[in-house]
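Every protein chain except one is present and positioned as in the full complex.
Our next item is chain A:
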Amino acid sequence: MLMTVNQATATRVDQNAVVEARQLGLTFQTNDGPVRALSDVNLTINKGEFVSFIGPSGCGKTTFLRVIADLEQPTEGKISINGMSPEQAREARAYGYVFQAAALFPWRTIESNVGLPLEIIGLPKAEQQERIKRTLDLVNLSGFEKKYPWQLSGGMQQRASIARALAFDADLLLMDEPFGALDEIVRDHLNEQLLRLWRQTNKTICFVTHSIPEAVYLSTRIVVMSPRPGRVTDVIESTLPKERPLDIRESPEFLAIAARVRDGLRAGHSYED
């Protein structure tokens, strides 16, 4: 018994590490030749962190999340999730994924969309109901249970898709520009809610965004990437407190971090030119 526990811990470099990437690289073979989407990515994401990925379009942010989610296979290097391979982690249902689009099933009501992953993992009906209600409450969608996706605005649909990922209740949440298509006000509101949720649940969140303020506002760490091939050019630790009211975005500390991110992005660009 003790042996197996030791072995299990031995394979893991860091007990706290949720995602560990070592010299990770991915090359897509396309008709116009190989495309290097990721190259030499070294990154450790610890439990309870909120990590944002920011970088110009095509720098491999989505690809990295998809590698974690076992939706793409790396061609170089290693990656482990909770000490397991991405495939094992997926089979253990270790993460929830929020896609850039809401990706709701049009033939399901909001509540049954949120309940979809719960049906799949085979939860008892009563617990399904309870989780659906709780997560819809969390994203302010109570009262819309019986509506179909087309009856909701884009922002509401995106919130429903977040509720769906939350209902799944994995400790790791992968979010690919979940608020990209939303207006500023709704986005602010969802940012606040997401932050509150993260504080309450101590989940680990990987969050892709194009917005510097969003990245700085949400994250404990910001990973700046640059394209062709997709690399990590800078990792910025946030010095902001865990408790963050929206107006923290006017504080000098916030602006200083934002400036660093912007410099990092610019450096990545000038490397190209």
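Here is the rule we go by: a contact is a pair of C-beta atoms (placed from the backbone, for glycine too) under 8 Å apart; a residue touches a chain by one contact, two chains touch by 3 or more; residues count from 1.
The working rule: contacts and distances are computed from a predicted model.
Peer 1: Please identify the absent chain by the protein name in its UniProt record; candidates are "Oxidoreductase", "Glutathione S-transferase family protein", "Xanthine dehydrogenase family protein subunit M" or "NitT/TauT family transport system permease protein".
Peer 2: Choosing among "Oxidoreductase", "Glutathione S-transferase family protein", "Xanthine dehydrogenase family protein subunit M" or "NitT/TauT family transport system permease protein", the correct UniProt name is "NitT/TauT family transport system permease protein".
Peer 1: Can you say which of A:Ile54, A:Ala69 or A:Ile162 touches the chain missing from this structure?
Peer 2: Hidden-chain contact among the options goes to A:Ala69.
Peer 1: In the full complex, which of A:Glu91, A:Glu237 or A:Asp263 touches the chain missing from this view?
Peer 2: A:Glu91
Peer 1: Can you list where chain A touches the absent chain?
Peer 2: Touch set of chain A with respect to the missing chain: 69-71, 90-91, 93, 95-97, 99, 101, 103, 105-109, 116-117, 119-121, 148-150, 168.
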